[in-house]
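Note that one protein chain of the assembly has been removed; the remaining protein chains are unaltered in position.
As written, the chain order gives the labels A, B and C, with residue 1 at the start of each chain.
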């Protein structure tokens, strides 16, 4: 179901690295019309062009450059808001928008693990939208207001790759080692002196997110709450000198016996709501299985499918758990802004926004 | 026990990347005197300076630069030989040297998994030298001739970090994901266009080596053969744009219950023959435990302890196995030439070379 | 003038790094239809997909992947050929094609400095096409056969930036220091171990090309020969760890006095035949002047204008010559395959190919 009119969109935190990705992705969106770019007091009052040190490879969209940046005060003349705010302010600001009746699709971590907030990957858990009526009611939001979050970037690709296996065979144990791109640390992020020619085996709080978010994403919605999936995840995270694209070396133990071919087939044939409902930002296939032994690679694969697919390669048996594989996704597209936009598209298609139902 | 005279050393494959590391490390060695630099026909007859595109950061040793490169023909006027040959020729050439009575310390993979050849890490399995008398005899070498190999570079650091745990608690399962430096691929090795800003999740044959060599290294010598250690290893290997230093994200399951403190103590207090016997190339401590959460890092730690120690950090509990840790070592020093030299030093100290017994 | 039918195109050396750029750029070309991909005997007989290790960021064009690679034998069922051959074979092979009546647009250096061969940049010296009738006749080619070359990649951007200054004010002296991308060295090109974190102040033969080609490109065609421009160029070249994009620090002495504004205006307003004749691959503006003091930068600017423009920034007075500026261009697009295609488009528009006159 498409919206019957262009929906007015606000981008909260529009001048930062993730905010700019929202701007770039929404500049020609068929459903969404960016009418407000909001940021901190420091930027408010300037044009977007002035307020923003543009970091996205493509040029700044001409339609958005002259917009005047507003502050973050919530207003109800907006159909939905995307939040690219940093965690120090996202928690409170997002609530003020929901309270005036605006649905908020957030990339921030603050509300992700709250029991009534969907932690969404539309191909994986579209039914988690079922939390929304209860959320709005319990929190006293107007009926149109609610919060939806996307997952941590690394958790997104892990959960996507696990979803078909969990659905088909049951996943019991997951060991994941990530090699994460520097763009995941925002801008200016890492110093060249620290990361060039180096690997840093630590990102604060990241392992915990991978371990807990995966359980929630793959969990079942039941009576307005999420039952976490009954699987254990162990994560070790590393920062590598790569611009874009988180690579993950994953091994899994399944609950039911499965041949390598069956595992491959489950991954390759996986599809979900974005594909069947023809959402504008949906990749053709959510998971692309690569058979060359040395793929996926960030440099060669991360921009394929508009950065919205998850790439899986190196599928093979494992001496410790059952199977090993290599997983790749674009951390600032599907893993951040693009993922949030797809979440919003699903909510629109399901009639939760804009009175389009 | 020190040798009572300088031992005459040949370096086989002296002009390649690993061969140059041997040259650099041996140029001021207290026991060893490089009297022959041998390489393929193409280089033979030139001075070492002419034959060699020098890749080591320090300058080419003045004492070795004017030596005339010889071919690889074996001769018995040498006390021991180091082999930096590539796998296509190492297997046969090394045998020809052993057959004239020269002990060969090899960095090549060819003979590593043969049952009568020690796969040595002197801190871990010095008793594997016990294979030598039987090896010489069974293969018909003169009594002074034998083969000793060092391990694959990644396997070296993994086995070193596992050794104290295996000895104290028993290791049952190991999951390791490597992030390996480009110098491990030799010279010219990887194209800048392929690896810069990228991670390549594949190195041919490397996972198998990690999985099998670790079992042999940690195995027990019994009646002239090695009983592989009863543990299973699953490896996933990646190449990263780092010059030197293989980093490994490791998780282990122990046979006996152990507290985090006990594991830390076992690692930190580990010591072996090179330390107790005061071998010239021995690091003060074979394992250096780092407590900062973001260490070890290749760029900051790999050159410490002359590149001869193994660095372990990030020790913490694991949701899937028992403990996680990050392991780092210098792939062309301890992981290649330096490891071989330490093997030879142990053999000298144990009276197996030069009639020094 | 557009061709009245699709022109049949051969790509010579189609499997190499530059050849692949031709394939990518021509896969949807409005005038040209790739009907033959030719390469060395080693590749001949395989499909293009099999014969080629694809290096271009976009996916291999589906229409070309199943073509069978032929050898380099010339045939007259082709309307024009692009040569991406390496210099060891390009000289002779290109002649064999011209001799059967096929116009050859070459990216190789072999014929560039021959007096009857246009060294073309369509915005700069379209009149050099006037050499062609004399060339065909003197060399005994059929009337339809001839050779046109594009310039060395660094010389292309230098000559483009100098052209409006030379035309308006006269250029007397040029000092240029290049910082050239690794893709300019082909594949595999430079070892990561050599160039990562480094600058190499040498590229064999490159300085001479910059110094001599610039004079020919900016020279005047008179009676079937080129009068080299009366200016002197001094070049110093460096290789830097950048993927794509040659950056050049340039200073110039003009023959006539010119204000900074006048110089800027000459650059900014420059336009030529590709723009006025609407050639398919023409950039909107051949020279884009950037006013931010820290631009152009390879990473931010090289892909703009489809990699077909030359970017000039940092225009300011010079203490030694008259003015300084920074010049950037895409070495494998405008500086190689894209430049050759634009040359061919001009020749078609001018009625020299395909009987379209």
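The rule is simple: a contact is a pair of C-beta atoms (placed from the backbone, for glycine too) under 8 Å apart; a residue touches a chain by one contact, two chains touch by 3 or more.
This one's a predicted model, so the numbers in the text were calculated from it and none came from an experiment.
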Omitted-chain contact residue, chosen from A:96, A:196 or A:268: A:196
Per the touch definition above, residue among C:73, C:234 or C:284 touching the missing chain: C:234
Identified contact with the non-displayed chain, of C:64, C:185 or C:247: C:247
For subunit B, the residues touching the chain missing from this view: 57, 59, 196-197, 300, 303-304
Residues in subunit A touching the chain absent from view: 55, 182-183, 187-197, 241, 243
Touch list for subunit C against the chain that is not drawn: 173-175, 177, 179, 194, 197-202, 211, 232-234, 236, 238, 240-243, 247, 249, 251, 293-300, 313-314, 318-321, 324, 326
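Note that only the chains that are shown with their structure count from here on.
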Subunit B and subunit C: spacing of chain centres that average the CA atoms, whole Å: 50
Multi-partner residues of subunit C (at least 2 other chains): 196-197
